[in-house]
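And then chain A:
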Amino acid sequence: MNPVNYLYLAALLFTIGAVGVLIRRNAIVVFMCVELMLNACNLAFVTFSRMHGNLDGQVIAFFTMVVAAAEVVVGLAIIVSVFRARHSASVDDASLMKL
Partner candidate 1 sequence: MSANLAAYTTSTGEAFQFWVLGTVAVLGALSTVLMKKAVHSALSLAGTMIVLAVFYLANGAYFLGVVQIVVYTGAIMMLFLFVVMLVGVTAADSLKETIKGQRWLAAACGLGFGILLAAGIGNASLKDFAGLGTANSAHGGNVEGLAALIFTKYVFAFEITGALLITAAVGAMVLTHRERTERARTQRELSEQRVREGKHVPPLPAPGVYARHNAVDIAGLLPDGTPAELTVMQTLRKRGQIRDVSNEALSDLKALEQRSAERLGREEEASR
Partner candidate 2 sequence: MSFPLLTVTAAVPAVGAVLTAAVPAARRTGAKWLALLVSLATLVLAGVVWAQFEPGGPRYQLTESHAWIKDFGVRYELGVDGIGVALIGLTALLIPFIVLAGWHDADPLETSSKRWRPTQGFFALILMVEAMVILSFEATDVFLFYILFEAMLIPMYFLIGGFGDRAHSGSDENAAAQRSYAAVKFLLYNLVGGLIMLAAVIGLYVVAGNFSLTEIAEARANGSLDMATNTERLLFLGFFFAFAVKAPLWPLHTWLPNAMGESTAPVAVLITAVVDKVGTFAMLRFCLGLFPEASKWATPAIVVLALISIVYGALVAVGQRDIKRLVAYASISHFGFIILGIFAMTSQGQSGATLYMVNHGISTAALMLVAGFLISRRGSRLIADYGGVQKVAPVLAGTFLIGGLATLSLPGLAPFVSEFLVLVGAYARYPVAGVIATTGIVLAALYTLVLYQRTMTGPVKEEVRALPDLRARELAVVAPLIAVLIFLGVFPKPLTDVVNPAVQHTMSDVQQKDPQPQIQNVEAAK
(Lines give C-alpha, C1' and ligand atoms only; values in the text may rest on other atoms or scores of the structure.)
Protein backbone atom coordinates (compact mmCIF):
# COMPACT_ATOMS: atom_id res chain seq x y z
CA MET A 1 0.00 0.00 0.00
CA ASN A 2 1.20 3.47 -0.72
CA PRO A 3 1.22 5.76 2.33
CA VAL A 4 -0.40 8.39 0.09
CA ASN A 5 -3.62 6.72 1.06
CA TYR A 6 -3.29 8.38 4.46
CA LEU A 7 -3.55 11.65 2.66
CA TYR A 8 -6.71 10.59 0.87
CA LEU A 9 -8.11 9.56 4.21
CA ALA A 10 -7.17 12.94 5.68
CA ALA A 11 -8.86 14.68 2.78
CA LEU A 12 -11.98 12.59 3.24
CA LEU A 13 -12.14 13.24 6.96
CA PHE A 14 -11.58 16.93 6.40
CA THR A 15 -14.40 17.12 3.89
CA ILE A 16 -16.75 15.23 6.15
CA GLY A 17 -15.88 17.60 8.97
CA ALA A 18 -16.44 20.64 6.80
CA VAL A 19 -19.82 19.41 5.59
CA GLY A 20 -20.70 18.72 9.21
CA VAL A 21 -19.89 22.29 10.14
CA LEU A 22 -22.19 23.44 7.41
CA ILE A 23 -25.21 21.31 8.08
CA ARG A 24 -25.35 20.92 11.85
CA ARG A 25 -26.98 23.53 14.00
CA ASN A 26 -25.95 22.39 17.42
CA ALA A 27 -22.93 24.48 18.29
CA ILE A 28 -21.28 21.63 20.16
CA VAL A 29 -21.54 19.29 17.21
CA VAL A 30 -20.30 22.00 14.90
CA PHE A 31 -17.38 22.37 17.16
CA MET A 32 -16.71 18.67 17.12
CA CYS A 33 -16.66 18.78 13.36
CA VAL A 34 -14.06 21.53 13.52
CA GLU A 35 -11.99 19.24 15.70
CA LEU A 36 -12.41 16.53 13.15
CA MET A 37 -11.05 18.85 10.46
CA LEU A 38 -8.09 19.72 12.63
CA ASN A 39 -7.36 16.08 13.21
CA ALA A 40 -7.51 15.39 9.52
CA CYS A 41 -4.91 18.06 9.01
CA ASN A 42 -2.75 16.54 11.69
CA LEU A 43 -2.90 13.23 9.95
CA ALA A 44 -1.75 14.89 6.77
CA PHE A 45 1.08 16.58 8.61
CA VAL A 46 2.25 13.38 10.15
CA THR A 47 2.11 11.64 6.81
CA PHE A 48 4.10 14.42 5.19
CA SER A 49 6.59 14.19 7.99
CA ARG A 50 7.11 10.57 7.17
CA MET A 51 7.21 11.33 3.50
CA HIS A 52 9.97 13.92 3.82
CA GLY A 53 11.84 12.16 6.53
CA ASN A 54 12.04 14.99 8.98
CA LEU A 55 10.20 15.81 12.16
CA ASP A 56 9.04 19.34 11.39
CA GLY A 57 5.66 18.10 10.29
CA GLN A 58 5.16 16.40 13.61
CA VAL A 59 6.13 19.56 15.42
CA ILE A 60 3.49 21.44 13.50
CA ALA A 61 0.94 18.78 14.28
CA PHE A 62 1.89 19.10 17.91
CA PHE A 63 1.39 22.82 17.83
CA THR A 64 -1.92 22.31 16.12
CA MET A 65 -3.02 20.13 18.98
CA VAL A 66 -2.01 22.70 21.53
CA VAL A 67 -3.78 25.45 19.70
CA ALA A 68 -6.80 23.22 19.22
CA ALA A 69 -6.85 22.62 22.95
CA ALA A 70 -6.80 26.32 23.62
CA GLU A 71 -9.47 26.85 21.03
CA VAL A 72 -11.69 24.20 22.51
CA VAL A 73 -11.38 25.75 25.93
CA VAL A 74 -12.38 29.17 24.77
CA GLY A 75 -14.94 27.93 22.29
CA LEU A 76 -16.74 25.78 24.78
CA ALA A 77 -16.69 28.60 27.28
CA ILE A 78 -18.35 30.78 24.70
CA ILE A 79 -20.93 28.12 23.97
CA VAL A 80 -21.71 27.80 27.64
CA SER A 81 -22.13 31.50 28.17
CA VAL A 82 -24.24 31.82 25.04
CA PHE A 83 -26.36 28.96 26.26
CA ARG A 84 -26.78 30.63 29.60
CA ALA A 85 -27.90 33.84 28.00
CA ARG A 86 -30.17 32.40 25.33
CA HIS A 87 -30.99 28.91 26.50
CA SER A 88 -30.03 27.58 23.14
CA ALA A 89 -26.96 26.04 21.61
CA SER A 90 -28.15 26.51 18.06
CA VAL A 91 -25.85 28.48 15.82
CA ASP A 92 -28.82 29.76 13.86
CA ASP A 93 -30.19 31.56 16.87
CA ALA A 94 -27.19 33.82 16.96
CA SER A 95 -27.99 35.64 13.75
CA LEU A 96 -27.54 39.21 14.87
CA MET A 97 -25.09 39.84 12.05
CA LYS A 98 -27.84 40.45 9.57
CA LEU A 99 -28.92 44.01 9.06
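Regarding candidate selection, all candidates are chains of the complex that A comes from, given by their letters.
The criterion applied here is as follows: contacts are C-beta pairs under 8 Å (C-beta built on N, C-alpha and C of every residue); 3 or more make two chains touch, one makes a residue touch a chain; residues count from 1.
Since the structure is predicted, the reported quantities are computational estimates derived from the model, not experimental observations.
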*Here chain A stands alone, and the other chains of its complex are listed as 1 or 2; which of them touches it?*
1
*Which residues of chain A touch candidate 1 in their complex?*
1-9, 11-20, 22-26, 28-29, 31-33, 35-36, 39, 42-43, 46-47, 49-56, 58-59, 61-63, 65-74, 76-81, 83, 87, 89, 92
